[in-house]
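With one protein chain withheld, the remaining protein chains of the complex are depicted in position.
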Amino acid sequence: MPKEKNKFFLGVFTDEDDVKPATQACADADFTFHDVFAPYEVHGLDRAMGLSQSKITWVTFLCGLMGTTIALGGMSYVSWWDWPLNIGGKSPFPLPAFIPVTFELTVLIGGVCTMMGLFALCRIFPGKKARLFHPRVTDDRFVIVIEVDEDFDEAKCREIFTRHNAEEMKLVDHDYAADPADAEASVEGGAA
Amino acid sequence: MEIQTQNDDFSDMPAELRQEAEQVSKSRRDFMKVTGMAAMGAVIAGCTAEDRIVKPLVNKPEGITPGVAYQYASTCQGCSANCGTLMKVRDGRPVKIEGNNLSPINGKHRGLNMDAPKAGALCAVGQAQLWTLYNPDRLQGPRHKEDGEVEWSKLDAAASAAVKGGKVVLLTGTISGSSANAVIGKLKAKGAHHVSYDAVSRYSIAKAHADTHGKSAVPRYRFAEATVVVTFDADFLGTWISPVEHARDWATQRDLKFGRDSMSRLVAFEARMSLTGANADERHRIKDSERGAVLVELANKLGANLGAAGKHSVPADVIEKLADELKSAGKRGLVVTGSRDVREQKLCNWINHTLGAYGTTLDLAAASHQKLGNDEDLARLLKDMEAGSVSTLIVWGCNPVYDLPDGEKFKELMGKVSNTIAITLRADETASECTWLAASDDALESWNDFEPVKGLHTLAQPGVRRLWDTRNGYSCLLKWMDDADKNKEYRDVLKAHWEANVLNGQSWGSAVEMGFVDRSAANSKTQPDFRPAGMGDAKAAGSVADTGALEVTVYESYNLRDGRHAVNGWLQEMADPMVRVSWTNLALMSPTTMEAQGVAEGDIVEVSADVDGRKASCKVPVMRQPGQAEGTVAISLGYGRTKAGPIVHGRGKEEDAVDPDLLAEGVYRIGGNAFPLMGTTAVGGSISKTGDSIRLAKISKHDSQEGRPILKQTSLEEWKKKPNAGNDQELPSADFTIWPKWEYKGHKWGMTVDLNACIGCGACQVACSVENNVPIVGKEEVWRRREMHWVRIDAYYEDDSPFDGNLTKNENPEVGFQPMMCQHCENAPCETVCPVIATSHSEEGLNVQAYNRCIGTRYCANNCPYKVRRFNWFRYEHHNLTMNLALNPDLVVRSRGVMEKCSMCAQRIYEGKRNAALNNEDVKDGNIQTACAQTCPTDAIMFGDRNDAKSTVARLEKDPRNYAVLAEINTRPAVTYLTKVRNRPAKKSELALEHDAHAHEEH
Amino acid sequence: MNAKLAVLFFLLTVGMAMPILLGIRSIPDIQLPNLHTGYQPEQPIPYSHRLHAGVLNIDCQYCHSGADQGRHATVPSLDTCWNCHKTVAGRTKTAKESIAKLREAYMSGEGVEWKRVHNNPDFVYFNHQTHVRIAKYIDADGNISDGVDCQYCHGDMAKNGVAKQQEQLAMGFCINCHRDQNERHETANLPARAPVSACDACHR
Partner (left out) sequence: MGHVYSPLRKPLVDGDKSMHDITHDVCRSIEGKPTALWWYGFLVSAAVLGVFLVVTGWTLYEGIGVWGLNKTVGWGFDITNFVFWVGIGHAGTLISAVLHLFRQKWRTSINRSAEAMTLFAVVCAGLFPLIHMGRLWIGFLWVAPYPNLRGPLWVNFRSPLLWDVFAISTYLTISAVFWYIGLIPDLATVRDRAKHWARKLFYGTLAQGWNGSVRNWNHYEKAYMIFAGLATPLVFSVHSIVSMDFATSVIPGWHTTIFPPYFVAGAIFSGFGMVLTLLLIARKTMRLESYITLDHLESMGKVIILTGSMVGLAYGTEFFIAWYSGSIYESFAFINRATGPFAWSYWIMVSCNVISPQTLWFRKLRRNPWFLFILSIFVNIGMWFERFVIIVTSLHRDYLPSSWSYYYPTTIEVLELVGSFGLFFFLFFLFVRVMPAVAFGEVKGVLKMGKNYDPTGASAKKHVPHDDKPAEGTPEVSHA
């Protein structure tokens, strides 16, 4: 986030087939994206925005590995190191019998950590207030939010947005947030 | 174990304790207080630490440490065999009864290994005697029929008056003791009459001998001397005269361990399938009415000239062969019969005499005193009562209203007697008809003496202070007859009598410590001469007409005997070992007979018959019994008591499902009373369906082993040719394993069961239940297959016919018994699957179960191939608090929801190790015995250290007969079995294996 | 993935797992909270172990005479107390009162209801004789002594007035000692006297 609070220029779209090329065009024009908003996952939009691949895979991998280590280490400790009991005449270190729990713990710890990693990377947490740039951005509107910085050329941006059938364009303050309660109104407006 | 105690009872306790205890009133709660004080560790109640109170004694008696058990010798009074016992007394209460290892009646060499210490055998009934002691349903004080509870003084006054005038009759069971007879002699001296009778009478034997040998006595049978035994309905391994002694003796001749290679032969002719018949090498099914004819024919074949025998179904060549066998056995042959017909007994006597058996296999000189009942005396008494000439009747230790064939009539006749007094443990059928009920001590809280065999005097001493306001029966008699000893404790009377008559200078202390004094060496060795004239019309027994009607056979049940143990929960639940249906007696019929009669299992039928001109009937459910003679129905005695009171088990009161109307009247009855159907000769009768049926509480639902190699067996012939005959199953090597094997460095406990010796009596089962606090659960739970016994006896009916889904169809199958307890597998499937390690393997080779760790998933039980784990489905508790005193304090009572199983008596193992360590020595083979091995009358179960090369168990591991059940699944059990060898020609299936083996050898 | 990264991952993973494992390892040494340690109920007679066992130096087994004879160490019967106290009247006021109580309890035959301090649960079998008379205790240096000191499990009673539970006496307490001793017995070549650490030694 820039230190001095820039204004935002946003364009609202209704079709993913419009927003994707529009984003691409904005990226090509070297505009600084604040963000792009979509009601559902639009494949390729992140790439169009110029985002690289998510790092969350590393979280999963490392935590999964940790799960494996904890499982194997813990089970070896419990059955072999701490008190090797004679159970059914079997070895105190029955490796094949450890496989299921090792697998489960790998998945469990990997999975739970991935969830927490996702929340951390997305910076979301229970109680966080969602900042919306359009009342219906979680329903059926796509919004491209461009930061109004030194590279920004409003005319060019308007041109790009219009070319891609933007429903609405406006310049807003940096603390702008739409109220979802306006959604119904905008539905009627949109329908008209 | 050695008797390590003072030679006395608690009346010799230090005066202070006695004083203190006497201050406390005798109510039950106070009793708890006394024992609570004595037992420092006894847990009173509560689960939080803050609540636990410990109240030490004010004065501690010398020589008794709280928490330490002491053994006291005594005599079992469960039946009239009078085996020697040792009471394990802890904190003033007996917690276990075991056989006295020194007793000539039931002491045995452990594992037949002469170096090993001896152990004392006891049957299931003996093991279960604690129940009677602690059951609070017995009389807790003297009573009057109408007035209820009375003072002793009032009763004494009335009884003394009654004893003084008129014709006084004392009616008892067998009373053999020297001092006991002295007391009764004193009463007789005052003009009273003494009549004794046995509910299940052996008077016919005495009577026959009176005629044929001039001596009215039951001989002492010595099965240890016999090589050929022929039994005609005498269940000598189960209930006949002195079953523990007979079983022990018989088994010594069946032993093929440690190089012995000969076996006695047992041939049985019987109508019902008895325990003896099940163990016979050859068994023939005959109706009761055919018995005489077979005896006559056998006698004829042995040289008697009794004329043609009547009709019977046994092929002539069988009898011919048997006669040859007997002839070659000579004086080592023995023929016995359980018949109540004197003529048949005489035929027996003739055969035994002809064989020359008197003096070897049966001894009339040193006769048995175990059945002294005199049926003729009884008949006279009945006549006198009818005539109204009896003014006072004292009934003691017997229950004629219940157990006389015509009990109803006896009850009627009692009305004609002006004074009726019962000396009794409980208000049973007879006592409740008496005016006065003198509450007698239980056998375990009173002094007594016996002479089971001529010259063998045994003592019974109390193991506990009287629980309630009761009195020794002899003290009662002495008081009532106003004897000089009337104010003495009976112990002192007994002691004085013994010192004068029995001890012969031996010290009283040593007699009490031993529990008996053996003077039988002084017996004459000469047998009375046979008097041919005495035979009389014996041959007429051979021509009893077969009416063609359904014959009714009644027999003494193994568990309840003549009914005196009907309120014993342990015995009710263990069931008769042959029938294995708990909590009722049954009308047993062969499958074919059942079909012919149109009845099904569980149908309640009324069996009725004309017995000696009297109409009698009995209502019981039907059960199929393969091996029973066609056209017969067998019902066991001992059930159907109406005044025995309820039995309280882990699920509450047991109720009779046969007759709910009775229950509504508050009468608890289990099964039907078959005594009315008891006749001298064969009884013809009929059965009719009542339309009701019940779910039978069967211990086992399936009797065939489906051709699986579980109970392995062979014949003597084959075994002689090939020592591993019957045990030559090829197994994959058990040595291959992907894991390193665990080593057992110190002890490695194990058990060997000799299937040749196991007679299936179930003594181990009850011994185990008593030792290990195993609960009884009642009919409903047993029906659901939830009996808790840690050791069960599997009975397999050997059968060549194909699997029919339920029971064998073979009409005369062979039976094999196999005790099955936790096998303590080295590779235990149960251990692996427990999620919380509630079960694991000890370093001494045992599969241990930590009950308090168990969470009750039942996975271990599912995964147990032997199905020996028992789950506490409910909280099984003793609803009667005094019954808790019978619990063994050395191990816990399992709560609900946990799995339990045989621990190989861990508490006894640790005790043995502790004792060895105290003496700074290694554990000797035989010094540690599990409860089952300890009591086994035939030493079928042997326990020991498999790592000790000299131990019986380790030596038997090398025996070619040794095998592990289900060895093919490689569980490596610590319990192994020895192949059963039958002394009969090999069967085809057994031969086939042998030929295969030969074929292999040739290649 | 290059080799450097692989090493980094491995180190990271182990780095994450080790503290957890070491944490578990250290747990048996941490005394987990226990309901019973420190239990010191008020007794009907405030019997002072400090005075009797400490100052007067009376042997534990003089009173707890069952300890080498059987399962229970036993709370002494009143005649044991009275043996001395028929002549010893006590000096302090408390002592005099207490002895008067004892006298009353003994003479009347009422007895004293003590609160039990060391309570094993019902499902635990413990035998004093085994530990006091039979066992050999081998310390860390290999010195063998006959019997386990009372103090090992009961703490130093002479420190306290009224009896108090000082050790945890939970299964961990027992089994850790059993297993240590087992090893030391092996080392000292005393296998026959090695304590059993199988379940059935205590749970049966």
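When the chains are written out, they are named A, B and C in that same order, and each has its own residue count from 1.
Operating definition for what follows: contacts are C-beta pairs under 8 Å (C-beta built on N, C-alpha and C of every residue); 3 or more make two chains touch, one makes a residue touch a chain.
Computed from a prediction, not measured in an experiment: that's the story for all the values here.
K.L.:
Based on the whole assembly, the unshown chain contacts which displayed chains?
P.N.:
A, B, C
K.L.:
Touch as defined at the start, partner being the missing chain; which of A:29, A:62, A:118 or A:171 qualifies?
P.N.:
A:118
K.L.:
Of B:210, B:224, B:833 or B:916, which one is in contact with the hidden chain?
P.N.:
The missing chain is touched by B:833.
K.L.:
Using the touch definition up top, pick the residue from A:28, A:82, A:149 or A:173 that touches the left-out chain.
P.N.:
From the options A:28, A:82, A:149 or A:173, the contact with the absent chain belongs to A:82.
K.L.:
For the chain not shown, which residue from B:233, B:442 or B:787 touches it across the whole complex?
P.N.:
B:787
K.L.:
If the hidden chain were put back, which residues of chain B would touch it?
P.N.:
Per the touch rule, chain B residues meeting the hidden chain are 700-708, 710, 781, 784-787, 792, 794-796, 805, 818, 820, 829, 832-837, 853-859, 861-863, 865-867, 869-875, 895-899, 965-966, 969, 971.
K.L.:
Touching the absent chain: which residues on chain A qualify?
P.N.:
That gives, for chain A, the contact residues 16-17, 20-21, 24, 35-46, 48-49, 51, 53-54, 56-57, 60, 74-75, 78-79, 82-83, 87-88, 90, 94, 97-98, 100-101, 103-105, 107-108, 110-112, 114-115, 117-119, 121-122, 124-132, 135-140, 180-181, 183, 187.
K.L.:
Which residues does chain C use to touch the chain missing from this display?
P.N.:
Residues in contact with the chain left out: 24, 27-28, 32, 34, 168, 170-176, 179.
As a working rule, only the chains that are shown with their structure count from here on.
K.L.:
From the mean C-alpha coordinate of chain B to that of chain C, what's the distance rounded to whole Å?
P.N.:
The answer is 46 Å.
K.L.:
Roughly how far is chain A from chain B, going centre to centre by Cα mean, in whole Å?
P.N.:
Distance between chain centres: 81 Å.
K.L.:
When you check chain B against every other chain, which residues touch at least two of them?
P.N.:
840-843
K.L.:
Using the touch definition from the top, which residues of chain A touch two or more other chains?
P.N.:
none
K.L.:
In the complex, go through chain B and note every residue touching chain A.
P.N.:
Checking each residue of chain B against chain A gives 737, 739-742, 825-832, 834, 837, 840-843, 972.
K.L.:
In the complex, go through chain A and note every residue touching chain B.
P.N.:
For this pair, the touching residues of chain A are 85-91, 94.
K.L.:
Taking the touch rule as given, give the residues of chain B at its contact with chain C in the complex, in rising order.
P.N.:
Within the complex, chain B contacts chain C at residues 20, 23, 37, 40-41, 43, 49-50, 52-60, 65-68, 745-746, 839-844, 846, 848-853, 890-892, 903, 906-907, 910, 914, 917-918, 922.
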